[in-house]
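For this view, one protein chain was removed and the others were kept in their places.
Up next is chain A:
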Amino acid sequence: MARDKHKWRLACVLWLGMFPGVHGQADDGVLSILSWGGAYERAQQAALFAPYTNATGISIEVAQYDGGLEDLRRAVAEDEVPWDLIDMTRSEAMVACAEGLLQPLSPTLLAPAPDGTPPEQDFVPDAFGRCAITHSIFATVVAYRRDAFPGTRPDGIEDLFDQQRFPGPRALQRTPAVNLEWALLSYRVPHEELYGLLSTRRGLDLALERLDDLENIHWWEAGDTPPRLLSEGKVVMASGYNGRFFDAMVNRGVPIEILWDGQVQEHETWAIPRGAPHPETARDFLRFATTTERLADLARHIPYGPARRSAAVRVTTHPDSGVDMRLHIPTHPLNAERALTKDEAWYAQSLGRIQEYFQAWLEAREAQ
């Protein structure tokens, strides 16, 4: 991740250097967007960025990041925000909004559905935050190599922790989020109570105990790592974003399968940082990128659930492979049967403490 970060930081510096007087100017024909890179960015490029440039003549510069708010905090503090729009997870948007790093957004800037349905009724519940608007719903899921477990295959999230039946190394994200949820779900606690239980010392201990039982964990940070580890055969099961796994599976033919049980759904949002150079253009793009047509098109390129109902029913096939995308989006009823929605309010308030606790455990584990 460190290398990736440097890469985009360098890109930003170069880019800022090229336009020394860019700060504070509006409508100079460029929009800077901070997004996640990889297959995700390629899909956005095809479904959102290129069509927007075609329609308006405004070119789009894209910088990549792996989440996290440190750079945004620093940029806002130094009053040198290079981005007009940030593609962020809702939990980070909530934190950033509470810290005053983002501009308030009103749902009134959104377009109605083609049949005239107003956005309030068309978007999924809780899509409108104070400073962020949900455009897609993605999931963190477990994927496994199809050839790793002859004669059997994992069918529940508890199988992630069962190295006797499903032997082999795992790759997990180096964060408490999702890992703690799955670890506690493997004790078969009901979804509704999960975050209440994780709020107790006992629940955290139980979850970490489960994680501790895993031998040979590869910790990943950048979203493209888990599909790579799987395709290289370095791990047999890995957590990761469903879009990345789909990309590896369909576009690159990696022999993996997604385990939808226990998928953790998250909202991906658009947010405009405080001090963005081109806030008006950013709002215009936001309206464009959240129309039914664009959202449906985005879901054809990367299997994220569109935040609009009118878009979800319009999702068709993958443009290159012809795969029916509806079966690959996390919100499809078949996939969403035992889905967990990440409690982002909980994370927004307590991530620091959870992180500390997780970090201490991680250091103790690695010291062994």
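We take it that contacts are C-beta pairs under 8 Å (C-beta built on N, C-alpha and C of every residue); 3 or more make two chains touch, one makes a residue touch a chain; residues count from 1.
Keep this in mind: contacts and distances are computed from a predicted model.
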One chain of this complex is not shown here; going by its UniProt record, which of these names is it: "Chemotaxis protein CheC", "Voltage-gated ClC-type chloride channel ClcB", "Na(+)/H(+) antiporter subunit C" or "ABC transporter permease"? "Voltage-gated ClC-type chloride channel ClcB"
Could you tell which one of A:F49, A:F138, A:Y195 or A:W220 touches the chain left off the display? A:Y195
Sole touch to the unshown chain from A:A143, A:L206, A:A222 or A:A289: residue A:L206
Chain not shown, touching residues in chain A: 187-193, 195-200, 202-203, 206, 209, 345-346, 349-350, 352-353
